[in-house]
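Provided herewith is a single structure, encoded as structure tokens, for subsequent inquiry.
The complex appears here minus one protein chain, its other protein chains still in place.
Coming up: subunit A.
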Amino acid sequence: MQIVAGIEIHIQLQTKTKAFSASPIGFGGSPNERASAIDIGMPGTLPVVNKEMLSQAIMLGTWLNSKINALNTFARKHYFYPDLPKGYQITQDENPILTGGYLEYEVKGETKRCELHHAHLEEDAGKSVHGYKHGISGVDLNRAGQPLLEIVTEPCLNNIDEIIAFLKRMHSIVTYLGICDGNMQEGSFRCDVNVSIRKDEHAPLGTRVELKNMNSFKFIQKALEFEISRQTDLLEDGKKIVQETRQYNEKTGKTESMRDKETAQDYRYFKDPDIPAVWIDDAFIAEAVARLPESPTDRLEQYVSLGVPKTEATIIAYNKPMGDYLAYLIQQDLDPKLASNWLLGPVSEHANKEGLLFNALPISAKELAELLTALRDDIVSSKMAKEVFGFMWTEQKSAATIIEEKGLKQLTNEDEIAGIIMDIIQNNPSQVDAYRNGKDKLFGFFVGQAMKATKGQANPALLNKILKDKLNA
């Protein structure tokens, strides 16, 4: 059996205002606080194209080697739904902003390429809120009119690993470029997977099913696993697959039918007469291209050459804000390997726990650099640094302040350490004898005693060295 999948990804662009109105974009808030007369579809209102949305699409298109189309037209896609205030969605139909292009990604060390069909701009719909009052449904149009770029691939993905790897790479690219915050829970990065199966690559394409409503890579994986086995079972039983849209149910782990082709709508697309053709000229493209950051592959090469293992280097290179942290840390003469371990270790752990992206951390690169410098200069031990970091995160104070306030300074004075060790040796004569008579394991006992006496603040390497010297004296 061969899987054939094509993907539609909706990314919410990071513009300041909506696609066709001056309302701010955002997430949450009280219902309809970001819904203007235009977003509500008040009679008489007209759309005005947000140029920033075009610019961000061009950034992605340039990155993905797509053709950037000079002629952009917008169409109306008609359907009735309470969260669609005008009774139509403004979208690009005949003349989308991007056509073609490709994205390379790695699966199990092998580089693969996914061809893109096109990408078009459109406005998001609002949300129906069911049961917000006793038995009453409400409509929240805060999201209505927020700009989306829908990226449509060719049906060129052939297994779940490829699909997930492709999506993760696309996710990292759009967040890397800063054109999408990538928050899947909030719907900033949504994908629909069209999947079918066939006997082998020579067989005609099977009937495709569209999977919707998957808001994490984990759910996409599970939904695909379920769906592929469902389709395989059907075909093995000699049954037919119905062309339909199915949604993933997180609770049951199954896909469920939403609507089949019989009830497919006629959207009556036609050119929106309120929006004249928008022509994109070379100067506008050049401005967008100038906004592109350096390539992650360049960053990756740099990190690897500085001794960061490839796996870690890849993660950081494709996460633009994380890469920006690393760039700063390296600039401060910190060891790249240490720095990357910290970014992927304590920093990521804290960020993940609070669901924060690297562009919204409470600790800046500069503050992190101060801490890692203290670590490098042996002011704090590695263990203490993690503790200090925890306090910095919660208390919003600098490393120096935390070290001072919490007394987390490492003890590095050799004489002082030697004095403490001498006391321990004098107070534990029997253990000293036993150790000197070959009971090596007792070394740990002395380390423990010394650490206890210094409240854990003694520099471990120094402590070990002095302790060995004194015991063997």
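Keep in mind that, in the parts below, a contact is a pair of C-beta atoms (placed from the backbone, for glycine too) under 8 Å apart; a residue touches a chain by one contact, two chains touch by 3 or more; residues count from 1.
What we mean here is this: contacts and distances are computed from a predicted model.
**Q** Consult the UniProt record of the chain that does not appear here and report its protein name from "Transcriptional regulator, PadR family", "Na+/H+ antiporter subunit C", "Ferritin-like domain-containing protein" or "Glutamyl-tRNA(Gln) amidotransferase subunit A".
**A** Record says "Glutamyl-tRNA(Gln) amidotransferase subunit A".
**Q** Can you say which of A:Ala19, A:Ile40 or A:Ala125 touches the chain missing from this structure?
**A** Touching the chain that is not displayed is residue A:Ile40.
**Q** Of A:Gly61, A:Pro85 or A:Gly101, which sits in contact with the chain we cannot see?
**A** Checking each option in A:Gly61, A:Pro85 or A:Gly101, the one touching the absent chain turns out to be A:Pro85.
**Q** Can you name the residues of subunit A that touch the chain not displayed here?
**A** 37, 40-49, 76, 78, 80, 82, 85-88, 139, 266, 268-270, 273-276
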